[in-house]
Structures are given as structure tokens and as C-alpha cells.
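With one protein chain removed, the remaining protein chains of the complex are shown where they sit.
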Amino acid sequence: MKFEGQDWFYSKKVKEHFLKPKNVLKNKSEIKNYNGYGKVGNMKCGDIMEMWIKIEKGIIKKCKWKTWGCASAIASTSMLSIIITEKGGMKINDALKITGKEITKRLGGLPQIKIHCSVLGDEALKEAIKDYESKNNL
Amino acid sequence: MKFEGQDWFYSKKVKEHFLKPKNVLKNKSEIKNYNGYGKVGNMKCGDIMEMWIKIEKGIIKKCKWKTWGCASAIASTSMLSIIITEKGGMKINDALKITGKEITKRLGGLPQIKIHCSVLGDEALKEAIKDYESKNNL
Amino acid sequence: MNKIIYLDNSATTPTRKEVLKETQKYFLKQFGNPSSFHSVGLESKKAINKARKKISKILNCEEEEIIFTGSGTESINLAIKGIAFREILKGKRGHFITQKTEHDAVIQTMKWLEKMGFRTTYINVDKKGIIKLNELKTAIKKDTLLVSIMYANNETGVIQPIQKISKICKEKKVLFHTDACQGAEYLLLNTKKLGIDMMTINGSKIYGFKGTGALYKKKEIKIEPLIHGGNHEFGLRSGTENVPGIIALAKALELAEKEKKIENKRLTKLKNYMINKIKKEISFSKLNGSTKRLPNNINFSFFGIEGESTLLLLNEKGIMVSTGSACSSQSLEPSHVLTAMGIKHEIAHGSIRFSLGKFTTKKDIDYTIKELKKIVKNLRKISPIWNKKTGLIKK
Partner (left out) sequence: MNKIIYLDNSATTPTRKEVLKETQKYFLKQFGNPSSFHSVGLESKKAINKARKKISKILNCEEEEIIFTGSGTESINLAIKGIAFREILKGKRGHFITQKTEHDAVIQTMKWLEKMGFRTTYINVDKKGIIKLNELKTAIKKDTLLVSIMYANNETGVIQPIQKISKICKEKKVLFHTDACQGAEYLLLNTKKLGIDMMTINGSKIYGFKGTGALYKKKEIKIEPLIHGGNHEFGLRSGTENVPGIIALAKALELAEKEKKIENKRLTKLKNYMINKIKKEISFSKLNGSTKRLPNNINFSFFGIEGESTLLLLNEKGIMVSTGSACSSQSLEPSHVLTAMGIKHEIAHGSIRFSLGKFTTKKDIDYTIKELKKIVKNLRKISPIWNKKTGLIKK
């Protein structure tokens, strides 16, 4: 039997981001270039996410992440990192309004049971923004 | 698909007697040649049996019958008619001792659910003997 | 020797070649467990989803309203007990209604529920085998949980007035399940037009696979599963899905639907030909059941003779028929279906069902009648209850 990768549980977009995730933190030494950090998730549910952001003048310019979790957790973090940094970056206020729904939509949808994975991404982002704000006494 | 009659619910002996029953009463006009008559069975169970016997000097010389019923009812009446008339005929006393078990055995066995059909035969015989005896004030 | 003439299509049908062919790869290559997450599993999942969609289109319902099971009997049990267990878990019991000529799958399930504390009513049928609607109306009580009435009878092919029944049930706000095992090949299956809440079909009667069935259930109806486990079939019937069997069921139903009109016409003609010819050529023969019957069913009683003997003598000629339903053919009681229709025991015992099928030809019918005539004549000769002038002797 030949394998042609015919079938796939997730959307094409999820597959793309899962197989080639964008903005992964390559090296611990990079961390110093970021001014906001968040970490969410838990071991029981099987996904944990770390996120580093670089905020300049109220705009998120860069975003790096690491994720332990299923394909949709990986893909949705990857997608989120793009959403908040594309077109020159996103304003903090707009970033705070991002929901799992939006990420899911950009991914071409997620199976019902996996929706919570995309929620994780926006929570990590909120944590990172909070971290930035507290560090900067905002 | 060719049919070769491979399978059959009953024994070979039952089949033989069912397909070519022995000692069937051919014609009502024969009845006058017999001196004992019995009829048993009921419509609900789906079998009714009539039996005519000719007794001479305490020995059953001839036996004719008619049966409405399943293959095993037909075959066991046929077999009974042979048992009681073979080898010159059977004594009344011996005939009264015949059981369904014996008939079943001579037929090479009957399925459990059909055992009652062979019981019917010996009951008809008993009725016919009773009839003979009452007619002859025995 | 003779060719086999199979006139027992109501007992079961062969699998159609097209159906078997469609399933082959699911045995050997695309054999994954539909619950597996990898591609081989997902392909199986996709295949059963496609089958579900096909069936839901024919039944005019949603996909989640089709529950695949392992037989018609299981579907029926699921429909009826699924409701009963739901009530038991609430600490309640209640009332079920059915009618007297149902298949044992319904009757025995009802009998068991009686032991579990439920009340049941078996509605009478008239002489033609059709349910007495007035009785049904008055039988429905406040605590009636479900009415289960078959679509078409397996022994006589008599078709029940499903739409009238569903109207009554709607008015009285009680659920209605129909056993369509015999009807599926020939009758309307549009659940919306029928107005039913649940419907049972199976593969073994429509040229699919044995060991397959489905229950249509409106999604708002809550039932308890009979088989618990890995939550397959929307949690209502657990166990690894029978992928080839499901695909066979969908394909068989699709073919039936496609050919329904033409096949019904062809068989109706053949059926009428056979009925008329038997009536003409065999005296004291009686067609059992209404003429509102399936196009493939002919059920005749031949006065003075007994069914099993007739069946076995036909069998010797290569002709396969049945007495009553296949299930009860090894019991001694006369058919409960015929006795419910008020047919006397001696006539019920003389009944033979000829159930035609996709492969039945006019030649088969002619040969059958030729042999049947001889057999009936010979059996009447040795019958103590036969009378040439009156059919049966007076008791």
C-alpha cells in the first residue's frame, strides 16, 4: 500500500503551521531581546506554552514561543505569533482583544475538541503583555 | 448454483419414509378390510393421524394410515406401520409396548423438537387396538 | 440436478456482487480503525461518514440520526429498550404499544420489558393483517412511551398504514418506531414523509451483509445505549465500527432506492401472475393477507396439507421456500402472524411463503407451480383432514 498522506485530521493551514512552525524560540540566549514573557497551560491537559514578546511604543514588534502539546496547540501558537507581528506589529490594546476564535478562523477551523488549544495561545499572550506592563509599571 | 439436495434436516431413513411412505391407505373402500381404527392428534399442533389395523388371532397382520403433519410425523407413522407388520406381524401385547423411542431409533433419530411426532404414532396404534378390543368385547 | 430456485428472499438475500465488490478494499487495505488518528484510520472514518451521508439522504434526515448496529434485531432492541432504560434510570416505568403480527425482535423485547415492570399492549389486526387503528387510538395512555409498528410483515408482506399511525401518534404526542426490515427494499423510506421518530433497517434483507443494521432516530429523542464502551455512534452503540458492513449497507440501500420503481413493477407483475396461477391451478388454496402487500410476497395456505412437508418436498425439487418466518420454522406452534389474522390452525399450518427477489424469473415461477401442484396433490392423498369436495373434512 502506497502512502500519499491523503488524510489529515486538521485543516491544510494547521498542517502547514504544525509541520513548519513560525517564530519558534531557537535559543535561550535570544530571550534578552524580549521585554514580555508569559507561560500558561498545565501538565494534565498536555499543553504548555511559553511566549516572549518585544514591545516598542505600544506595538508588538516580535514574538517567539515554545509549545509542548498537540498539533493544534503548536499550529495555533505559530499562527498567533504571526497575527500579532504581521504588517509592522499589533497595538497592545488590539492584541489584548484577540480571541481563540480569531486564531481558529485564521487556521481554517479546528475540530470542536481542540478549540481549547487555540485559547491557550491568547492566554499566553495576555500573560506576556501583563508581564511587560508590570515590568514597566504601566 | 446447482442443487444437489446436499442438506437435509432429518436422517436418511426419515427422508426415505417421508418421500416414499409405506402402507398409506389408498382408498376409503379398503377400510372394510380392517378391524381396528384409531385417530389422534389435533389441529393446533399441526398433526393428525388415522390408523387402520387388521388383527388376526391376536396378531397385527396389516396396518394402513393417513397422516397430516410434518415430515417426521409422516415418516414415523410409515415406520410404525412396518414395525408392527414385519416378520408376519406383531402380537397385540408387544404392540402395546411400542414407544416413540423405538420408532425414533428405527428412523435413525429425530431432532429433539420433533420427538413428539413419533409419540403420536404409537398413540394412534393404541387407539386402534382399543377399538378392536371394544368391538370384540375383549 | 436442478438449479436452485430461491424463493425465500424475505428470510435473507444474497449479497449483491456490486455490494461485495465495493467493500473488498476495506477488508484488506483500507482496514484502519475509524477511531485511529492516523491516515489509515481517517480513511475508514471518511468512508463510514460517506456511507452515513448516503443513507441519511435516502431517509431524508441528518447524519447524526443514523446509528449503525449489528442487525435489525439489535436496532429494534435499541429503539425500544433505549427508551425503557432511560425511564428506569429516572426510577420510572411506563407503557409500550405494539401489534400482534410483529417480528419476534419486537414481541420478545416487549415480553422482557414486562418482566422489567413495564406495561404493554398488543393491538389486534383484522382478517387481512392490518392493524386496527381505532384500537390503537384508545390504547395510547398518558404514560405510553412508544408505539412500535412494523412497516411490512415478514410472513405476509402486508403493509401497515404507517402514515396514518404516525398521525395518530403525533396527535397523542407519543413516539413512533417502525421496523422497516422487510419494507426497506420496496417502500418509501423518507422519514419526514412517513412522519416517524425511529426506524429500523438491516442489510441482510436488502442484498447487503448479514450482521448489519441501522436505527434512524430523531436527534432530539434521548435513549440509553444497550452496548457501552468507546462511545462510538454518538455514544449510542460502542464497538469498533464494522466498516465493510456499513459500506455494504449504504451501497445496498442506494441500489435498492435506484431500482425501486422498476423492480417494484417487475415483481408486482410476477407476483400477480403467480397468485393467479396458483388460484387457478390448485383448488382450495387461499392467499393469506391483504393485497396491500410487498411486491415480492406470496403467502398461500393449501387446505388439507401441512407446511413443513410441502417445504421439504419443494426442497427436493430445488425450490427454497419458507413456512411462516424463518425464525419460527423450527417451532411447532402455527404462525402467530396468521393466527392473529383469525386464520384457523389447520389452515395456518398449511401456509407457505414464496418470497421473490431480484433474481426471480417467470420461468422459476412456472417450474415452481408445476412441482407445487404435484406435491399438493400427493400430500392431500395421504391427509386425513382433506376432502375433495369441501377442502377440509368437517370435524
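Which chain is which? They are A, B and C, in the order written, and residues in each are numbered from 1.
Convention: contacts are C-beta pairs under 8 Å (C-beta built on N, C-alpha and C of every residue); 3 or more make two chains touch, one makes a residue touch a chain.
Keep in mind that this is a model prediction, so the values were computed, not measured.
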item: Of C:S56, C:T121, C:T156 or C:N242, the residue in touch with the unshown chain; value: C:N242
item: Candidates C:H228, C:K362 or C:K377 - the one touching the absent chain; value: C:H228
item: For subunit A, the residues touching the chain missing from this view; value: 1-5, 9, 18-19, 21, 24-26, 39, 43-50, 66-71, 73-74, 111, 113, 116
item: Positions on subunit B contacted by the hidden chain, ascending; value: 1, 3, 5-9
item: Missing-chain contacts mapped onto subunit C; value: 4, 6, 8, 11-15, 17, 20, 24, 27-29, 31-33, 35-41, 69-74, 76-77, 88-89, 103-105, 108-109, 111-112, 115-116, 202, 204, 209-213, 224, 226-232, 238-245, 308, 311-312, 314-315, 320-323, 325-330
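Here, only the chains that are shown with their structure count from here on.
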item: Most distant chain from subunit B by Cα centroid; value: A
item: Euclidean distance of C-alpha centroids - subunit B vs subunit C, Å; value: 39
item: Between subunit B and subunit A, distance of the C-alpha-averaged centres to the nearest whole Å; value: 91
item: Subunit C residues counted as touching two or more neighbouring chains; value: none
item: Touching two or more other chains - residues of subunit B; value: none
